[in-house]
Structures are given as structure tokens and as C-alpha cells.
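With one protein chain removed, the remaining protein chains of the complex are shown where they sit.
A and B are the chain letters, set down in written order, and residue numbers restart from 1 in every chain.
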Amino acid sequence: MGERKVIYSTCKSCHGGCGVKVTVEDGVPIHIEGNPDSLTRGTMCSKGLSSIQHIDNPFRLKYPMKRVGEKGEGKWKRISWDEALDTIAEKIKESQEKYGKESVAVSQGTGRGYNRYIHRLARSLGTANVISPGYVCHSPRLGLYGLVTGYGRLYCDYHGWGGEFPKTNIMWAKQLEISSADSEMCNWFIQSLDYCKNLIIIDPRASAYATRATLWLQPRPGSDCALAMGMMNVIFNEELWDKEFVENWTYGFEELRERVKEWTPEKTEEVTWIPKEKIIEAARLWAIDTPGTIQVGSSLERQANCGHTLRAITCLMGLTGNIERPGSMCSWVLPDTGLIEDFFLELPLTEEMRSKIVGVDKYKMGAARTCNPDTMVKTILGGGEAPIHVWISVGGQQIVHMANTKEVAEAIEKIDFLVQVDQFMGPMAEAADMVLPAAHWLEIDDVYDMHPRFFISAHNKVVDPPGEAKADAWIFNEIGKRVVPEHWFDNMEEMLDYQVRKGHDGNMNWKEFSEKIVNGCWGQDQIYYKYKTDYWRKGGGFPTATGKFEFYSKRLEELGYDPLPVFREPGESPYRTPELFKEYPVVMSSGFRQPFYFLGQYRNIPWLRSFMEYPMCQMHPETAAKYGISDGDWIWIETPRGRIRQKCRTFPGILRGMLMATANWFYPEEPANNYHGLFISNPNVLTNNNHLDPMYGSPDLTCLLCRVRKCTEEELQENVFQTEEFGTVQKTVDDLD
Amino acid sequence: MQGGRQWITPHEWMTKPTQQTEWIEGQGLLIWMAEVFSALGMGMYLVSVVMDHWWGALVGWLIIVFLKLPFHFFYLGRPWRFWRAIPPFTKSWHSWIARGMFFTTVFSIFALIQLVTTFVLDHSLVAASAVGTLTVIDWIMRFLAGLFALLTGIYCGFMMSYCKSIPFWNTGLLPIVFVIMGIADGLALIMGVGLVTGGVDFHTLEIASQWALIGNAILIGSYLISASYQSTIGELSVRELLVGRVALSFWIGVIFLGIIIPFALSLISIFVLKTNIPEILIIAIISHTIGAFALKYCVLKVGIYRPVVTRAPVM
Partner (left out) sequence: MRWGMVIDLTKCTRCHGCVAACRVEHFLPLWVTWVKLAAYETEERGAADITTFPVRCNQCADAPCVDVCPTGATSQRKDGIVTIDANKCIGCRYCVIACPYQNRTFIFSWRDPGYFPGYPKTRYEKKGEELYPHQKGTTTKCNFCVEKIDYGLANGLTPGIDRDATPACVNTCQARALTFGDIDDPNSNVSRLIARKNAFQLQRVLGTDPSIYYIDGEVGGKDNKAPEHAMTGIHIQQKSTVDPRSKRLIEEGRKEEE
């Protein structure tokens, strides 16, 4: 037996946050499990555990490479780090001189702890064109919570520190229990169910707890705002609101009351397809059994009415006083290390930078800090002056997750210089001019801070990355150093020290934090009812313009939006486009997520792929039967934009008349020439990028119309897949010359 | 197959009745062969010993030793450890495979001795003084080898009928079906041998064979009827057999070729032609043997697992 040591770290296989304990023998990780002395008490899910297979994946990128063939041809040449970084720096400078600072964009995938580096890089370069999936995931929530309460970081209090757990838990279009989206929060939620009186699931499709929950509502996709309005209507009619909170701490109560008058249970039933008895019961449970929390899923942010949907849901929280109460929606007191996001906030976003954001004139909420990616695509394809010339993309696959894949791919191919930082050759990398190899979280030292919540945690390096792969943070720093050295650091350690410097009364450094692993603020240190103290405002109140919780938003009015929540049908729906509905009679959502995948990731990890080899869509057995589809059939899903195939699994736990497709699917094992099978099964081939949310510019990804048809025998014989079984044909980077 | 792949669906192996594949698909075809040859060899040897037909007994012995055993051997994941399954090397006397291995080994030895003694006696190769003793040995060996041949034939049935996991097999009738079918097979095969070597009474064999076939048909019928009563999964197996995916093999293989054709041909031989025409006999034998293969195939193929997961009582 070789030399063994145990290293503690923090998982980042989804948004992350779970404590990890890795046993290393002779430099090889031989065992991985949860760290029993961590927030997550030694538990881990399949994604994090499969990291041990992930890090040794032969398809990992190992060296910086530049493209030598056409885009998407898969021909690459290895280059040195110096050549790569110098070229990037040169391209940035060149583009900024020629087209202005805003012509450089920095992009990210979902938040993986590198958000602050991305924004710092962008801001230090003088551009605010950050391309982030935030507009379809979490940003609208932050912005609108911020608008209503003055503070954007509202989280569900599943902790019991204030003496009470949530009495009523609402999961709204969310499967918090499968962890994929909200990291270690899943642990707290599951734990809080031991103290939960009512669990209400709002989801057209049964999630794990749906059939055992107190109440399960199945709304028609895209009608969630109407449901929130209907629930408020019941609360008003039955006078169930929190009198004390509403009277003292809210603004615009009467206006809201007037607005939701039309949303009688009958009308709500008609729009949402939920029996009105259930709507009434949900409203009563929510209003009477307080405190309660509403966990909002990002499916609601993938709808073109997302702004108002979230406004309505936030009003529902305020109406019942579920703000800052133990066991309700809370914001957290940060640990002594302060706001890690200061790392980029300290560089100001100037008016000059803001005015050059793509889409700023139109999407005044969403494009106030980051670029609106759909507008960018449209502008590039529109043939005018391209807004973006150099694009530094880290981790994300815009080509996969954005609406209308064909247009996105076409637009991305037109970018002058695209750099992709990634672990594998994905579709985005194939469209790039240069790829840089990124390290896995087991291979880096970094500060874990997904959301500014009550703790930060340390990623401690367990193994060396393969080849010359580097941590994202190192890459940002090196690029930054070459262009704007005044904002960047001499080395990694210095940068890490800088981020945690405020801890321990200004005495903390990285090394100390790395040994400590978690730095947090919890238990009796947390403060509830902040609005009743001087926390935000002397004499109490919310940090909003009115000092109140704003049902009626003057700020929105100023920006030209409706100050009160309003329901708007999705761009394509049975009621908005009845003609289209005749031709495309199935309501479709691309909201199906599996617990062992994370967005577009992990289809190339054999352990995880073994759980679901092909993308699966779900339909109710009766709906499927209507179209002659049986369980296990490959089916075509068609919209006016195109068609894809997925495997249909009939599922009794889904609303009749709809289809739920697995999102973000490409086939890593497929060759480069069709972007790794990007157009075969990815539901974004079907989604519409013309109809966007007026506030955030979010497209309808989870509510559209489609038609379905079983693949014929001949079509199944077609050579769709070039690779028989995953992992057998794809070339590794070593095979490339 | 069920080991690795999972889809998060209700549709896979645990919640739905699933066919067993281990013993009939891929390498599992070897088990099918081995089982068929167990029955053929056993039937052949038993009938030959009773009919006192040396060549027939030899063929039966050869089938067991050179067909059944090798097929079993090559099926094993670790063939060279085969000896571990044979008592006294194993103490697992409770396992039907261990028992079967024991029966087969003992049969092989006794039958070999019997073949030698009978050969010696038939060809008067020993001194007259030894003939008496040898005859006694011969008879003892005939009895013992016959007994173990029967056990060799019957254990396959018990091996399968032990499996609670597969309701269709989990019935006491299965071993009997296999034995009777084996004897019918033996009766047919020995006629084939007799065509070459002579020394058989075709008429008696035809009559015996007819009775065996009738017995067989009745047994198969009652087996299927009782299997379909016993459980819903058993019923499902029967349905698969009669009208499902295996129906063709069952009706054409087992019923038509295995029972009706041989029966009809022997009726024709006895009552119409009143003599034995070798061509007809050969057709009957081939047809019957195909039936033997088909029967085991069908029974193995429609072995459907009881679903593991059934609805839980909610408090």
C-alpha cells in the first residue's frame, strides 16, 4: 500500500458547496465521500462522487490549442500558454482600439464560483458586455427581489436558527431536493421537511415529493403568474393577509388589491388548468400556516413573462408577511470575510460602460449589468455592425443553452475571435478559434462563494490537473495582467489572500482559510426581522425608495414598465396563438432536469451517462396514446423553428396535453463536424428567440407549442448517430496532432 | 443485462415483468444446448438400457459426456474451476447444480463400466468362468447408471423449478415434463440408431413412443394450465408461449414438430403402411428432436421474473 493522505475540499460539480473528503494514494484519488464535519454532514450526490471518474477522463483538454481548420471541423494545433495568452491580449487590445472597449465580451456558463472573476475581468477591461445565462437563471429573481425589498438576496430559511422552520414550504417549478440547482441548499431543505406542516409542489410534472406532498398543483407551463394572482385574489377575498406587516411595512397594497380583483379562482382555473379548489387551498395554507417559504425555480425565468411572474410571487410573500421572519424568506448576514463579490464590485460599472451594453435600451432590468445574449445574436445576424468582436467564453455553452440553436450557432461562427476555456471539446469549443484547458475543482485552490449567503468555503487542490490545464482564476489573472495589469495580481496566492483578507478582523489569509475550510455566520449570529432594526435603515424599514416592501414599484413605472404584476401569455400558447395551437397542439417545456446531469454537463462521464443514455421527454400516457406514441419510442418534436428527436417515456405524473423535454442535450461522443450532435436532440433548436421578457429579455424556453410524431422505421434506420456507443469513437486531444 | 443500465423510468426490470436472459441469450444459448442434450442423452440411455441396446446406450453416454458436459463447461464464467461444483469438492449438496454435477459424473462412470461389461459379455471376450460375476456387475451397473441417468435428466427440471424468482418454472410439474419428454426423445433416437445398427423392435418402439407423446401432450397441457393459475406472472409466461413472442417456436417446434408430426407418422407407419419405411422414420426422428430443442428453448425463453417492486402500503 502506498502513501495515503486525506484532503478536505468543497464540491463544485453543480453550483456546489458540499463538503468533500478525498483519500489520495500515491497522488491518485482512490476514494471520495462527503466531509462529515461540514455543512452537508458527509452527504454527496452522484455528480460530485463521479468526479473521481471525471478527472481521469481521457477526453479532457490538456493543452492550449488553436484552430487550424474551419470552424466546427475539429482541427486543432497545440500551442504554448504564452502564445495563447499573448494572442488573446493582443486581440483584445486590437479590438478595443478598433471597435471600442465594449467590443470585447466575457461570458460564463452557470455560476460555478467564477462569476466574480468574469465580472472583474470585464470591468477591468472597461466593458460591461458580460454574456451570462443569468437572464434565464436567477438574475431576474435577484433583480426583482431587490426591487421589491431593496435587497436582492432573499433565500428560504430552512435552518431553524430563529426557532422556527417553515410551516409551509412551496416548491415552485423547482426540484430543490435533487440538488442540481442550488447546491448544498438541498440538504437544508430536506432536513427542514422533518419540521414541515405543509409541502406544496407547483410543477406540471411530478418531482420526487409531489405525490406525497400536502398539495400538488400542476399549472400549464407559462401560466405561473396567473396562479400567483389567483392565490392573491383568494388571500384578499378571505382577508388572510398579514395585517401587521402589510399595514406597517408595505407600499401599494390597495393598488395590488385592485389589480388582482379580476383573478377569481374561476378565471385562474381557466388560465392555469388547475382546479380552483386546489388554488384556494394553496392560498389558504400559504396565508394561514405561516411562516413559509417559496423556492422559485429558474424555469419561471425561462419564460417571456418572467419579470411579472416573479413580481407576483414576491408580492405573495409580502402579503403574508413571509419576509425576514424565522422560517420565511430571509437575507443572510455575511460571515466576517464580507462580500466576496466585492472582488468585482470594487471596480465600478461606469455609465459609459453601461450605455454600451447590448440590449440596454430595451431590457432595462436585465441588460443593466450584463449583455442580452439574444439581442446580440439578432444584431450579428442582422448584418449591421457586430457588437462583439472578441469573446472570451469560460465554461459555458451559449451555443447549447440559448434559444434557437441554429441562429445562435450561425451568429457565434461570425465572431472574429472566440476563446473557449473548458475541460472538454464541447460544441462551443468547436466553434472557437482557441481553446484553453481548464482544471477541475479537485485540481484547484479557490474560494467557493456561489451566492452571498451565510458562508464561504475552500476548494483545496487534491490532484494536479492533466497536462497543462489551469484553474479558471489563473487564466483570468493572466489575461488581465497582460492587458490591464493594474487590476490584477502577481500570483494566485496573492489573489486568494486578497479575497479573504477581511476575515478574522482583517487578519485572514488564504492558507488559514484553506485549513479552516468553511467560514460562516449562523445560529444565534444571524439576524431576523432586519427591517424592524437599524440594519438597513435608521429607525427600521426596507432599503427601498419608499422604505417599504413595494407591492407597487415606482422604479418600474419610471423605467416604463407596469408597476404592478400583470399576467401575459407566453409567446406561443393555446390562448395567445390559437391558430398555431391547431397546428402544434402540445404545450411544450424544456424544463426536464435529471439529478445526475448538470445542465449541459456530464454526458461524457460514463458513470453518470449510464443513468440515462439518451435524452428523454415525458408525456402523459393518454397524451402519448393520442399521437400513437408508446413508451420508449423515439419521437420527433417539431415547432416552426425545426425538429429534434428524443426518446419518449410515458409518465403518469405529468399534466395531460404537454410534453417535457430534456434540456441542453448534445452528444459529446459525436464528432466535431456537427457540433457534437448539437442539432439532434437539443430542445433549443425548437425555442423562439423573438419573444422576450420586456424587463429581462428572457425567452420562452419552458413554454411553447409543439407537435409530436413517432419516428418511422425508415427514420430510425437513418444514420443519425455517427458513434454507436458513447466513448468509443471520439478522438481525445492526444490523438490530435 | 439488468446489471448496469438504468433509466430513470418505471419501465425497466424491477417494476415490470422481465424475461430472464442469463440462460437463453448470448452465452446462455449454451445452457439451452446443455439442457437439451441432458434430456436426449438421459432418454437415449434409459431406453437403450431397458431395450438392452448397446449402441443406443453408447450414443446416450456420448451425448452426456461429449455434448452436455462441454456445453455446461463452456458456459461457465470460470470454466477451469468446474471441479469446485462437483461433490465431494463442494459441500453445497443443497444446490441442484452440485447435485446435477454429481449425478452426471456418477452416471458417466457407471454407464462407462456398463458399456464395457456389456460389450465384453456380448462379444464373449472373457473366460466362461468370469461370465457369471460379470453379468451380475453388468446388471448392477445397468441399474445404477439407469438410475443416475434418470437423475441427470430430472435435475435440470428441479434446478429450474427451484427458482422462486420465475413463477413459470417454480412448479413441481416441470421436472416431470422434462423427464417424460426426454424419454420420448430417447424412444425416437433409438429408432434412428436402430436403423443403422439393427436390433430394435420398431413396432414396440412406435407404440411406446405414441404413449410417451400422448403423456407428453397431457403433461405440457396441465403444466401450462397450472402455471397460468399460479400467478399473474406465470400467466404472462403462458401467454408469451401461446400467443406472444415465443408462440411460433412453441406451436411449430414443440407441438407440431415435436408431438403431432412424430405421432402422425407413427400412426401412418402402424396403421396405413403396416411397415417401417426408413425415410418416414428419419423424418419423424428429426422432427421429434427439433421438438426437444424447441421445448427447452420455449421454457427457458418465457422464464419471466416476478417484478421485485410492488406498491407499498401507505400508512
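Keep this in mind: contacts are C-beta pairs under 8 Å (C-beta built on N, C-alpha and C of every residue); 3 or more make two chains touch, one makes a residue touch a chain.
Owing to the predicted nature of the structure, the values given are computational and were not obtained by experimental measurement.
The omitted chain makes contact with just one of the residues A:81, A:195 or A:489: A:195.
When the whole complex is considered, the residue among A:76, A:596 or A:667 that touches the unshown chain is A:596. Of the listed residues A:61, A:173 or A:206, the one in contact with the hidden chain in the full complex is A:206. Interface with the hidden chain, as seen from chain A, comprises residues 19, 25, 28-47, 49-50, 52-53, 56-59, 159-167, 175, 177-179, 186-187, 190-191, 193-199, 206, 208-214, 291, 326-327, 335-336, 455, 516-525, 595-596, 606-608, 610-611, 621, 651-653, 725, 727-728, 732. Residues of chain B that touch the chain left out of the display are 2-6, 8-10, 12-15, 18, 20, 22-23, 27, 75-79, 81-82, 84-85, 90-92, 94-98, 101, 159, 162-166, 303, 305-306, 308-315.
Keep this in mind: only the chains that are shown with their structure count from here on.
For the pair chain A and chain B, the distance between mean C-alpha positions equals 62 Å.
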